[in-house]
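Part of the complex only, each chain left as placed.
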Amino acid sequence: MDSSLYRFVLPMEVRDYEIDYQGIVNNANYLHYLEHTRHEFCKEAGISFSKLHIDGIDPVVARAELEYLSPLKMGESFISCLNIERKGPKFLFFQDIYKTDGTPVIKAIITVACIEKGRLTRGEVLATAFNLT
Amino acid sequence: MDSSLYRFVLPMEVRDYEIDYQGIVNNANYLHYLEHTRHEFCKEAGISFSKLHIDGIDPVVARAELEYLSPLKMGESFISCLNIERKGPKFLFFQDIYKTDGTPVIKAIITVACIEKGRLTRGEVLATAFNLT
């Protein structure tokens, strides 16, 4: 796992309540990890989701493709990595999670659209913050 | 929305705690809805996940493709629909959610693999229960 290949990298760790009856992180929780990573990336880029929301702009997930490669278990730490591309009015987040020993956990592409008062926008606020104009 | 096109249909409703700050169901919760639907389908087919787990067999999500079409909001009801196909050692669940007025909410393909003591199996137990042998 080469962190220089990514634009943003967030170390995280599994919390025990995220483990399900199979002894692994429940499949839905990875979407939480990925969302949290995107939001931390945005925070670093100077974007406040609460401010966006007050301004009537809501980035929403339009599409998610997730490949589950190796499950996270109790007590494990992981690195959540992110790249971003702009594609028309949408943003593609390429998000990979690795265990700290480098084992790939999940490979995801999350497509985000920017909704403003119920309508799809070109997401200029995000594009500027991400230097993707 | 034509429920005769699906093998299994489950009416559900949004619970208020599933709504996030944007006033819509958080993207991760749809994976909960879809998992719950699969498990209810399995229960109807005579499969007990807890019994499988005790026997060392764990169906796990290997891949998820989710297209978010229209967000669910507070107080809304929906229909969670399911079809299934076998593809090699894996099971493909075609899962669509519609609002009760027919508006498509999500279109998903969830690939499930059967793990037995840490190894991928051909999932014969599931295949038999689903009449997919």
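Here the chain labels run A and B in written order, and each chain numbers its own residues starting at 1.
What we mean here is this: a contact is a pair of C-beta atoms (placed from the backbone, for glycine too) under 8 Å apart; a residue touches a chain by one contact, two chains touch by 3 or more.
Remember, it's a predicted structure, so these values are computed and weren't measured experimentally.
Of the identical chains in this model, 2 are shown in place, and the full complex in the file is built from 4 copies.
Everything below uses one rule, namely that only the chains that are shown with their structure count from here on.
If you average the Cα atoms of chain A and of chain B, the two centres end up 22 Å apart. For chain B in complex with chain A, the touching residues are 21-22, 24, 26-29, 31-32, 35, 49-50, 53, 58, 60-68, 71.
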